[in-house]
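Take a look at the structure below.
Heads up, one of the protein chains got dropped from this complex, but the rest are sitting where they should.
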Amino acid sequence: MTDRIAPGPVLEFEGVGKSFGGIRALHGVDLAVREGELVALIGPSGSGKSTLLRCANRLAEPDVGTVRFEGREAPRGGAALARVRRRMGMVFQAFNLYPHLTALENVALAPRRAAGRSARGARRTAVEALERVGLGDRLDARPDQLSGGQQQRVAIARALALSPRILLLDEPTSALDPELVGSVLGVIRSLADDGVAMLIATHELAFAREAADRIVFLDEGRMVEAGPPEEILERPRTERLRTFLKRL
Amino acid sequence: MSELFETFLNPAVMGESAGLLLRGLVVTVELSLLVVPAGLALGACVAVAQALAPPWLERVVSLGVDLVRAFPPLVLLVLVVHGLPFAGIELPALVGVAVALTLNTASYYGEILRAGIAGVSAGQWEAARSSGLGTTSILRFVILPQGVRKVLPDLVGNTLEAVKLTALASVVALPDLLRMARIAQGVHFNPSPLILAAALYLALLWPLARFVRRLGASKAAPDFARSRR
Partner (left out) sequence: MEIFFDREALALAWPAVRSGIAVTLQLALASIAAGVALGFALAVARALGGRWLRFATPAIVAYADAFRAIPPLVLLVVIYFAAPFAGLELSGFLASFAALVLVLGASAEEIFWAGITAVDRGQWEAALSTGLSRRTTLFRVILPQAVLLTVPPLTNRAIATGKNTALASVVAVPEVLNQATSIQAQTASPAPLLLAAGVYVALFLPLVRIGRWLETRAPTGGPAPAEGPP
């Protein structure tokens, strides 16, 4: 997509594995996301996409392996981890907006309370972020007054407010009615054009083909194939990927 | 340290008062075995009456229930035990206590069962009626079994409260566990019997409290709010 000078990896997974209650969700995943790059994670549900995203900002703590952010191993807890998390935005399948706060307050909370900006500065940041996702006119709406697509755009604005180096998106359109998917993908695409690095778990193959620099296919917690979209989608090398693509 | 031990956990005093306390424990258990079934039965009557009554009567019943609830249980107890004799009604102490505690606990059982019955869907009534069952049979075989299951944790929780209430009997000189412990404490001029009685109450009721927590635990979900570090 965009050619940059020495695009070092923003986010790197090295041999990352994770089990939940005896069930292996991830097996030794190696993956790097470079600056300005959009990497799409595809795979059946339960293949470990969500877990991998959560390992990136340690909402889930990997059992083995290393996660590096900007070349350094991400701290495991405390204020240092919070600082790293501020520089990684995350967008969830279920939006997870704070229902008791307005759109503006949802977005302004972290700039104010995590980054310690002034009330006015946090507000300005939040307004800019909401304008960027096309919701500059819904600042005072509460989540239950917004459509699903609008809610997800507020959630994206919340993730963008602290100018993250990378966005982690966990199936951002899976909970949306079909007619609302387009607006959210449009916002994501425009962010990609601005050079925001992204790691996105998605079932929207058409979107992945067109917007992603690379596609990674996960199955049963393993990275099965990875490569440019046309290679992965047109010339799958493994039986598992072929079966997966056929079923969709 | 050993002085504290001698004072509060004096083995000699505990040994000597154990017999007395056990007799008190028997009274506490007897009282519980009276109050819990009677309270449940009366509560079930109230709940069923509310389910079947016309709206105005339902409001009257619920006001009556709230009236009973407005009394501190000890006040209700003192009223029944010390007040009724003035009206010419002389009840044995055990019966008076049981009546007062039953009234109190039934007001809670009744409300819980009412909520349980109300939670069974109208379709169940329709289905049962369409198969030709009478109201009593519908309640007994269709509605109550489902309603009770829905509110089981609350029923068990209220049973815990009912047993706890029995300690009030000591105030009107019924020889229950607490009363016996007070007597033993007076005789030996030592608090060990009180500590022993408290331990007996805990031995009796702690498992029930744990059980209530377990029943409620299915509702309380994620581990995420808990410590991860």
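Should a chain be cited, it is by its letter among A and B, assigned in written order, with residues numbered from 1 in that chain.
What we mean here is this: a residue touches a chain if its C-beta (ideal position, glycine included) is under 8 Å from a C-beta of that chain, and two chains touch if they have at least 3 such contacts.
The structure presented is a predicted model; accordingly, all values stated were derived computationally and were not measured.
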**Study point:** From A:Leu26, A:Ala74, A:Ala103 or A:Ala159, residue that would touch the chain that is not displayed
**Key:** A:Ala159
Revision key, fill the gap. Out of B:Leu42, B:Leu194 or B:Leu215, only one touches the absent chain, namely B:Leu194
Practice item. Check the options A:Lys49, A:Arg85 or A:Arg153 and report the residue that touches the missing chain. Key: A:Arg85
Review point. Given the full complex, what residues of subunit B touch the hidden partner chain?
Key: 4, 7-8, 51-52, 62, 66-67, 69-75, 78-79, 82-83, 86-87, 111, 114-115, 117-122, 125-126, 129, 135, 150, 160, 164-168, 170-171, 178, 181-182, 185, 190-191, 194-195, 197-198, 201-202, 205-206, 208-210, 212-213, 216, 219-222, 224-229
**Study point:** Hidden partner interface residues of subunit A, rising order
**Key:** 54, 57, 59, 79, 82-90, 92, 94, 96-100, 109-110, 113-115, 155, 158-159, 161-162, 168
